[in-house]
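Take a look at the structure set out below.
Here is chain A:
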Amino acid sequence: MILDGKCPAGPLADKWDKHRQEMKLINPANKRKFKILVVGTGLAGASAAATLAELGYRVEAFCYQDSPRRAHSIAAQGGINAAKNYRNDGDSILRLFQDTIKGGDFRAREANVYRLAQVSNAIIDQCVAQGVPFARDYAGYLENRSFGGAQVSRTFFARGQTGQQLLLGAYQALSRQVAAGTVRVFPRREMLDLVLVDGQARGIVVRDLVSGEIRCHAGDAVILATGGYAPVFNLSTNALGCSVTAAFRAYRRGALFANPCFTQIHPTCIPVTGDYQSKLTLMSESLRNDGRIWVPKNRLDERHPNDIPEGERDYFLERKYPSFGNLAPRDIASRAIKEVCDAGYGVGPGKLGVYLDFADALARLGEPVIRDRYGNLFDMYHHITDEDAYRQPMRIYPAPHYTMGGLWVDYNLQSNLPGLFVLGEANFSDHGANRLGASALMQGLADGYFIIPYTIADYLARITPGQVDTNHGAFDQARQEVEAQLNRLLAIGGRRTAADFHRELGQIMWHNVGMARSATGLQEALEQIPVLREEFWQNVRVPGSGRELNQQLEKAWRVADFLEFAEVLTRDALHREESCGGHFRVEHQTTDGEARRDDANFSHVAAWEYRGTGQAPELHREPLTFENTHLAVRSYK
Partner candidate 1 sequence: MFHPTLFRNPVVRKLLMAFSGLLLAGFIVAHLLGNLTVFLGPNGINAYAHHLKQLGPLLWVFRGGLLAAAGIHVSFGLLLTLENRRARPMAYYRNKPQRSTLAGRTMIYSGLCLAAFAGFHLLHFTLRLLGPEITPWLDALQRPDVFSMLVIHFRLAGFVLVYILGMGALYFHLSHGLGSMLQTFGLNNARTLPWFGLLSSLIAALLAAGFAAIPALIFFGFITVQGGAA
Partner candidate 2 sequence: MNLTLHVWRQRSADEPGRMERYLAEDIEPEMSFLEMLDVVNEGLIAQGLEPIAFDHDCREGICGTCSQVINGEAHGPLANSTVCQLHMRQFRDGDEIYIEPWRARAFPVLKDLVVDRSALDRLIQANGYVSVSTGGVPDAHAVPIPKINAETAMDAAECIGCGACVAACPNSSAMLFVAAKVGHLASLPQGRVEAAHRVCAMTEAMQREGFGGCGNHYECEAACPKGISVKFIAQLNREYLKALPGKILGK
């Protein structure tokens, strides 16, 4: 099937305005008749829930955390992009659009990305009005920093905790609506299934993580804002509760999963120290503004980094990409780091690390300035490694961080299932094959504050509110299926923990479906994953019962979904016979090792339809056309 993204016709710059004029509205008095279920309370979910409630809809919001404020958006450090051009350095909506399209290696929809750039400015205004304490200069105006993949300073930030501050802004807006009685928040609830009635998304099944109770919730529309799936690699920079479960359950119910192979490996993370490791910690990309990345020229050099003279260091990013240097986009920087480490030049335990050195910046700007800019990051690094980055270079290594792929949505952020909308990292729409720094926060808030409120009205205006409630047979059936799977997990009584299976899956994915992918490696993974899944269902051990707070059961369900989803991701990587953005196929590279895109055959979105566990999913394509950007080879040299 050829998918239709439903992008409005007309000139790029007018599409969104025109579309807004054409969409249906709902009378204020009628809005309260509609109930909307929002799953996930990160930037996208919280901003959507708050805004929809402000408009008058009844909203129920769900999160697995104990409070909506803890969603993983909180961990975003660096900043948020907007085309304000406050610096007078030549920025514009068009330039932000072009940078994002190019950064995504021409695998995103032009119309979506342009709209994202258009609403970016309103996000900053909104956040300032909410009391988000962005960094300011001495005149009292907002500060900006530059970020990877851009040659203008358009990133707004609040120290190294921008995601936290933006999320708290959205959380506070949400709290205001809770106080007003327009939103009900259900914390410690995990969505375990989507309920369809006559092909339309009408509700969800959730597990109360404290009592273990399985409950159904019905609504007129369902919004998934449940984040990405980076923990399919086990070790990632995501929170431990992040999972693909909500999105995957929607996929199993018929929603298409688009471009799952577009995963982002972030270059600046703290290297792994041992097998017990539960997570990898990201060091903000903003560090690359002042830090220089290098390895010793001699691969046997065992000296302390401070003792290695300038001439014996290889600043490989500056050498390979002179115009962007240490600010090369994430996918390019990560792969360059992997290459030097694979060639044996790495530093630290297992030689899986490179230096990120602040000595020059410290000498040029002084310690107080560096402390002011990155103090919390240096502290965090010190907590974890016991090393003082003011005195010696940091060690960094790439780690899975963000997933550009996600549930397929049209221009209205609606999936192929009517009534199911997908926002933020959970959808696939705006970042193509690689996301630029400081664009995730922008997209999450754009979707929640400024896009879904318009587009969902257009859907709701066409349906009758309150048509189904949880007494409908579809809810009962979905609940029984959830209970059956929970009971099955509890009944296995095998010998290995869910975490143990997750580690093994992570190894398969990292080595075969990680930064450099080959047809043989992918085929190998496609053989190993079903075997591991088979063993999981024979040999996992989940202690306790389903009727209580049971963290092992939560973990086991999530791992079970990852074990199925990993296969979809791998198939997509095998299908995409080209290298683009975060997806690098070793068969498709230039002579100097750069990615080689195949626009003739792969300028499309690959959206996969579920066909049963262990069955190959069915591929649908949405062609991507580029009318406003020149399809160029991405060069940061």
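We adopt the following convention: contacts are C-beta pairs under 8 Å (C-beta built on N, C-alpha and C of every residue); 3 or more make two chains touch, one makes a residue touch a chain; residues count from 1.
Behind the choice of candidates: all candidates are chains of the complex that A comes from, given by their letters.
Being a predicted model, the structure only gives us computed values, none of them experimental.
Comparing candidates 1 or 2 against chain A, the one that touches it in this complex is 2. Chain contact summary for the complex, chain A toward candidate 2: residues 47, 50-51, 54, 65-70, 72, 74-75, 84, 86, 122, 124-131, 133-142, 158-159, 161, 164-165, 168, 171-173, 175-176, 178-179, 185, 187, 210, 237, 239-241, 273-274, 276-279, 281-282, 379-380, 383-384, 386, 449-450, 453, 497, 499-500, 541, 543-544, 548-549, 551-552.
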